[in-house]
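Worksheet: the structure to be examined is printed underneath.
Here is chain A:
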Amino acid sequence: MFRLIRLLNTSIGKKLLMAVTGTLLLLFVIGHLIGNLTIFMSQNALNSYAHWLQVNPMLWPVRLGLIFILLLHIYTAVKLTRSNQHARRTRYQKSGFHHSLFFSKHIVFSGLGVLLFIIFHINHLTLGNGISELLPYLDPKGNPDIYGRVIHTFSTPLYPLLYLLGLIVLGFHLNHILRGVFQSLGFYHDNYAPFLDFLAPALTAIMVIGFALIPLAALSGLLTPTIVLPPYGP
Partner candidate 1 sequence: MALNSRTPTGPLAEKWDRCLDQLQLIGPNRKPKFRVIIVGSGLAGASAAATLGELGYKVDCFCFQDSPRRAHSIAAQGGINAAKNYRNDGDSIHRLFYDTIKGGDFRSREANVYRLAQVSGNIIDQCVAQGVPFAREYGGYLDNRSFGGALVSRTFYARGQTGQQLLLGAYGALSRQIHHGKVRMHSRYEMLELVVEQGVAKGIITRNLVTGEIERHAAHAVVLASGGYSNVFNLTTNAAGCNVTATYRAWRKGAFFANPCFTQIHPTCTPLNHPQQSKLTLMSESLRNHGRIWVPLRVGDERPPQEIPESERDYYLERKYPAYGNLSPRDIASRAAKEVCDEGRGVGAMKRSVYLDFDDAIHELGSDAIASHYGNLFQIYHQITAEDPYKVPMRIYPAPHYTMGGLWVDYHLMSNLPGLFVIGEANFSDHGANRLGASALMQGLADGYFILPQTLGHYLAQQKSGPVANNSEAFRASEAEAIEKIARLQAIKGRTSVASLHRELGEIMWNYCGMSRTASGLQQALTEIEALKEKFWSSACVCGDSNNLSQSLERGGRVADFLEFATLMCRDALTREESCGGHFREEYQNEGEAARNDRDFAHVAAWEFCGDEIPPLRHQEPLLFETVTPSVRSYK
Partner candidate 2 sequence: MNFTFRIWRQRTAADKGQLVAYPVSDISSDLSFLEVIDTINETLSSRGEETIAFDMDCREGICGACSLVINGQPHGPEKETTTCQLYMRHFSDGETITVEPYRADSFPVIRDLVVDRSPLERIIQAGGYISVHTGEAGDANATLIPKHQAELAFEAASCIGCGACVAACPNASAMLFVAAKVTQLALLPQGQPERLHRVIRMAETMDHEGFGNCSNHYLCAEACPKEIPISLIARLNREFLAAALVGQEFLEPPHHSVHHE
């Protein structure tokens, strides 16, 4: 415990914490993507998967764990940013490095953007605010029709656009930090540099494109609700 506290008191330790929490969050996002992609299998597949999640006794422990990790990630980010700002309070009157450092310079902003996106997303599709009229629908098996909700939500351009925007912000964030994660965890090595340098954008691309397929497919009409059932009676 003493080791852990002392480690987290150092800047390298904090970076490590950022990397570890970030990696855990990324693992969640990967799982989330795999689950979501069941939408392309069938309505039943997605709805059963969603139902399985809903009735799973681990649901809340995992959710609380994720919230804790996210808060830790944000808290550490704020602390690091503040100490960094403190380390260099005077700026250069003329800034010199012209090539694009846009992503890394705006890591904090992209992080904030991702946070907003998460809040919006949970509020929207998980809590169902704004789509309350869709909530009562059930599929033939009696599971809530998540499939239908998704298709309906993304059938007009507004929500797909908002989600795509959110995904782009997430992409910025991931692309930068993935390289940094290898660095902070100490994996980065000149021997493997080309592979790791390829891995970061590749993983980011898979994430962004994978998630983006869903609203795009719904908007383009590729995915349509096959059976629409009336709301389960009062």
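The rule we apply is simple: contacts are C-beta pairs under 8 Å (C-beta built on N, C-alpha and C of every residue); 3 or more make two chains touch, one makes a residue touch a chain; residues count from 1.
Basis for inclusion: all candidates are chains of the complex that A comes from, given by their letters.
Being a predicted model, the structure only gives us computed values, none of them experimental.
Within this complex, chain A is touched by candidate 2 out of 1 or 2. Looking at the complex, you find that chain A touches candidate 2 at residues 2-3, 6-7, 10-16, 80, 83-84, 86-97, 101, 104-105, 107, 176-177, 179-180, 182-190, 193.
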